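Quick one: structure below, then a few questions.
With one protein chain removed, the remaining protein chains of the complex are shown where they sit.
== subunit A ==
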Amino acid sequence: MTDFYQVLDPKGQLLEDTRNQISEETMLKMYGNMVIVRAFDRKSIHLQRQGRMGTYAPFEGQEASQVGSAMALLPGDWLFPTYRDHAASIVHGQSMTRVFLYWMGHMDGSISPSDRHIMPPCVPIATQMVHAVGTAWASKRKGEPHVSLAYFGDGAGSEGDFHEALNMAGVFKTPTIFFCQNNGYAISVPFSQQSASRTVAQRASAYDIPGVRIDGNDIFAVWLTVKAAMERATAGLGPTLIEAVTYRYGAHTTADDPKKYRDQERLAEEWRSERDPVQRLKVYLEQSGLWNEWKETALQTKVAEQIEAALIEAESYPKSQAADMFKHVYEVPSWMVEEQQKDAIVPEGKRGVLA
């Protein structure tokens, strides 16, 4: 696979000297973030299996794409994740507690930290891409140096909103970054069947915007590419389409069985052993003398503690109440909402003729 931009190869070797672009501190942070989100992901699957969480969409295998891109962003930048991009949300500043709450079906699970713009996970496919055109457009009109980054998958490229977003962002030169994680499958349908296009990135040329295909398991390539797209965007040069080639090791969601549509064990093992995003950075850091087993043990302990603390916080968070469903439908509730709420929220034993 040489048809994409790669900086750190799967064996942890640097293909170009990026040491003056990515600081040691950033590299260590990249590693720490990838380790914690992977642990978070595994924990979430366990919680779902134990019945402590609802259906969950795992991302293991895609850590470099999500962590690298979100780490490149600045605090004022807008993030539009899909339902598989909680690693990106966490890295951009969402608390793990909130992400747990979201997957526990809590009404407060998608509240963004007040000093960030992290949108709730977008469930329909590609629809958030046009929102990211709009928020970026507004940033530009206000003269604010912020970008809007929308995540989506390879299947999203077949949706109309994908094309409308790329087209409009190109026309109005909005500071939008379209970040595709091409993990090869839209649930079960392989990319070869999704489109006759060889790549997602090549579609950028139809809209005369830059399209870049990168190794999505190489966090250096991801980070550098997003940084370059941000520079272009804030310089008024418009959007960039990035296709990060990656792979989801697990199922589409905890309700999915990938054995039905692919040679799951062989493929997952192949990607895991040959192209894993976390392992290759670890090798590089070890070879550079920045990492060792002692630091690894300390990190793993810290990560486990942080996730446990977030889980405790989520599980002890006040439960969603029936009254919450009636809030925030409108700024001022309609008479229908007000009345139906009164009807719904009746103290025990006080329900009309049944009292």
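Brief remarks on what is shown
As a convention for this text, a contact is a pair of C-beta atoms (placed from the backbone, for glycine too) under 8 Å apart; a residue touches a chain by one contact, two chains touch by 3 or more; residues count from 1.
Criterion: contacts and distances are computed from a predicted model.
When the unshown chain is looked up in UniProt, the name that turns up among "Heme exporter protein C", "Carbohydrate ABC transporter permease", "Putative tricarboxylic transport membrane protein" or "Alpha-ketoacid dehydrogenase subunit beta" is "Alpha-ketoacid dehydrogenase subunit beta".
Note that of A:14, A:28, A:45 or A:111, the residue touching the chain absent from this view is A:111.
Residue in contact with the omitted chain (choice from A:164, A:256, A:286 or A:315): A:164.
Across the entire complex, the residue among A:93, A:120 or A:145 in touch with the chain not shown is A:120. Not every partner is drawn; the one left out touches subunit A at residues 78, 107-108, 110-112, 114, 117, 119-120, 124, 127, 129-139, 141-142, 148, 160-161, 164-165, 167-168, 171-172, 327-331, 334-337.
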